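Taken from a larger complex, these chains appear in their original positions, while the remainder are omitted.
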Amino acid sequence: MTHGIDIQSISLTREGAEVFRDFSLQLRERRIGIVGRNGAGKSSLIRLISGLVAPQSGMVKVEGVDVLKDRAGALETVGLLFQNPDHQIIFPAVVEEIAFGLEQQGLSRAEARARARSVLAHHGRADWEDRLSHALSQGQRQLLCLMAVLAMEPRWILFDEPFASLDMPTGLAIEARIKALKQNVVIVTHDPSRVEGFDRILWLEAGKIAADGSPDEVLPRYRAAMEDLARSMAC
Amino acid sequence: MLSLALPKRSWAHKLPASVKFGVLAVLMVGLMQFGTLTGQLIGLALAAGLTLSLGLTASKIALQALRPVLWIVAVIVIWHFWQREFSQGAVFGIRVVAMVGLANFVTLTTPLPEIIALVERLAQPIRHFGLSPRLPALAVGLVLRFIPELRARYAAMTDAWRARSPRRPRTKLVAPLAFSLLDDADHLAEALRARGGIAPLPTRRDQHGT
Amino acid sequence: MERNLTLITVFAALIVVLGLVPAIPLGFGVPITLQSLGVMLAGAVLGSWRGALAVLLVQGLVALGLPVLAGGRGGLGIFVGPTAGFLIGWLPAAFVTGFIVERIRALPVAVAAGIGSVLGGIGVLYALGIVGFWLFKNAGMGPEDTPMSLWTATLIMAPFIPGDLVKAVLAGMIARTIARYRPSALIARA
């Protein structure tokens, strides 16, 4: 009885600017990629899906959970990797940051810390245990955010530009880990090659769906359009 | 971190935080009630004895923490003596030093996580109002997080300024700093929401699985 | 909900950090401190209830013994010291400041916040602060001692007036800038 993500005629205005008007969308696929230009509304969309932004009208349900109202339910259902790690990190210490979400899911403080440590070790970063998050490099902070989200194992995980600050090997390793996840995944990215083998690609343009289909249908058209644009901008 | 702390654990660290804070509260009220010099002297001796029992280094740290209070007290005591109110001056001076000394003793020997855990336990009754008892503890934790963050923000912003200006920012950063703090509050609110927010906790991890 | 919490904690932290700006100690035990500017701002920006909660949080930190007051002071001892009335008075001060900004919507934010700061952050605050100081001075006196009069206690507070008026003006200006560029954060008027 899986319902997936169900967005029902949403309208969203942020600081006076309209981002979505009467926008509807159903997502059921296991691997979904979202592409589109800067300011198209990609981050706004996945913030809506994770219940962080309240639309002026309309409704978002994920696996039947009203993500805006039922926060405890949303916790098990959707997880979000923020585009800017500085906006996601809450705690000064690396271990606390990972443990917090686990505690929120009902683990005791000690259990959560133990799990956080094993997550660090699993990603080959056992030595980060005592480090402070603000003294990590930008890419290291993004990895910390990724670990914190993956540790919580929600049924849907939304990644906003997960590879933007990662170095090549870390990026490739995370890509492989994401591919292997049993959960449903949505990735927002400016790099089409990262979502090549996915089940479905959405191309968002100024708050509307410009194209929606398999990677083979959408990505070549997207690439061509972007290159055209680049040529017209370069002059 | 900003809070008072000792480099090493002491015997007093082993006492439960609730006991230490409970006894401290009783002592405070007691010291205020007894106007006699002997009462205050007993309080002072207790504070001094407890502090010394932590060792020499710890006593030095405690004395440092006492410094800002000491000289205010000195001024008032001198004023009383000037007015020839000797007993009143002495009672006042000894009382303040004893109280602050005792309070510092408790703070020095109770690590922050234990203080926060205590807050959490004391806050259990707010469950009845549909609020998570973790809320006050979380609030305390967040304030303590924001304090260094405020300085870091200031430092980051002066960097951004210096990268494009040879002059000192002076007061020009006050407004941008205020905005960046408010934005921080927004981002932090979203980050908290993204991880379940401040709704009461689920009791078991698999409660919502289907 | 979460936003209320984080805004309240930000302003609590602001009050604490303003305590890092060196305070000017006065002989009778109550320092001139920037922290009361933080109290005015908490009320003017967050409004009555949230502003008061921000102060309550600071008071909680003081009670826990954390050195969050000017000069690195903290601990339950403060609540029985010369500044106790002021410290406790910060709470109604922020509340009244916020209440006035919320209610007098006809006036521009800067003016309302300025007036609120004067009435709440000076008027209400001094009332409690003076009584607190007076009680403190006269506590534990024998029958033969001469108690200080409430009037004397009031006169002693005169040195704070100029500074606190400047703070009220600053609070008004800062509230106006916030209303202009981050209107949603000015909850008192949102």
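Order as written gives the chain letters A, B and C; numbering starts at 1 within each chain.
Quick note on the criterion: contacts are C-beta pairs under 8 Å (C-beta built on N, C-alpha and C of every residue); 3 or more make two chains touch, one makes a residue touch a chain.
Please read these numbers as outputs of a predicted model, since none were measured by experiment.
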item: Assembly formula [one copy per chain kind displayed, counts for the whole file]; value: A x2, B x1, C x1
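In this text, only the chains that are shown with their structure count from here on.
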item: Between chain A and chain C, centroid-to-centroid distance (C-alpha), Å; value: 42
item: For chain B paired with chain C, centre-to-centre distance based on mean C-alpha positions, whole Å; value: 18
item: For chain A paired with chain B, centre-to-centre distance based on mean C-alpha positions, whole Å; value: 38
item: Two or more partner chains touched - positions in chain C; value: none
item: Touching two or more other chains - residues of chain A; value: none
item: Of chain A, residues touching chain B in the complex; value: 1, 47, 50-52, 63, 65, 71-77, 79-80, 82, 86-92, 100-101, 104-107, 134, 152
item: For the chain B and chain C complex, residues of the former touching the latter; value: 2-4, 24-25, 28, 31-32, 34-35, 65, 68-69, 71-73, 75-76, 79, 85, 87-88, 91-92, 95-96, 99-100, 102-104, 106-107, 110, 115, 119, 135-136, 138-140, 142-144, 146-147, 149-151, 174-175, 178-179, 181-186, 188-190, 192-193, 197-199
item: Complex interface listing, chain B residues touching chain A; value: 141, 145, 148, 152, 187-188, 190-197, 199-205, 207-210
